[in-house]
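A single protein chain has been omitted; all remaining protein chains appear in their positions.
Entry: chain A
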Amino acid sequence: MVAWSDQERSIITSIFSNLDYNDVGPKALIRCLIVYPWTQRYFASFGNLYNADAIKTNPNIQAHGTKVLHGLDRAVKNMDDIKTTYAELSVLHSEKLHVDPDNFKLLADCLTIVIAAKMGSGFTPEIQATFQKFLAVVVSALGKQYH
């Protein structure tokens, strides 16, 4: 079980309560597909991803980015047992979606960059450390049911 200090909890809930999921989610996913183009392999059915502009304007990517952020929201609301909260999602990503779990870290890094751009100097080293700790727990939980 992961230990969270009161300060860490408040940092995470504060970050997420100030986010527009419809904005940040798509931005993070778009950035991931452009910076790590092999991740596009999971979105073959989404239509045109042929270049950066196509990715940025693709409505399926937009919708999916928002969906991912709402998924993260579940972890924010269940910080004391993210592993159990994500058990089904982990099975889904493994057995149905067949996503290489290394990709979770890539998306997490892109989300960090998007949040950093949004928060500017408010994204202090301490806040970054807490945010990355949270994402590391999420990434680990998502990979737990792979076998």
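Note that in this section a residue touches a chain if its C-beta (ideal position, glycine included) is under 8 Å from a C-beta of that chain, and two chains touch if they have at least 3 such contacts; residues count from 1.
In this section, contacts and distances are computed from a predicted model.
Trainee: For the chain omitted from this view, which of "Dynein axonemal intermediate chain 3", "NAD(P)H dehydrogenase subunit 1", "Hemoglobin subunit alpha-1-like" or "Fructose-bisphosphate aldolase" is its UniProt protein name?
Mentor: UniProt lists the chain that is not shown as "Hemoglobin subunit alpha-1-like".
Trainee: For a quick check of understanding: of A:Glu88, A:Asp102 or A:Glu126, which residue touches the chain that isn't displayed?
Mentor: A:Glu126
Trainee: Mind pulling the chain A residues that touch the left-out chain?
Mentor: Missing-chain contacts on chain A: residues 30-31, 34-35, 52, 56, 109, 112-114, 116-121, 123, 125-126, 128-129, 132.
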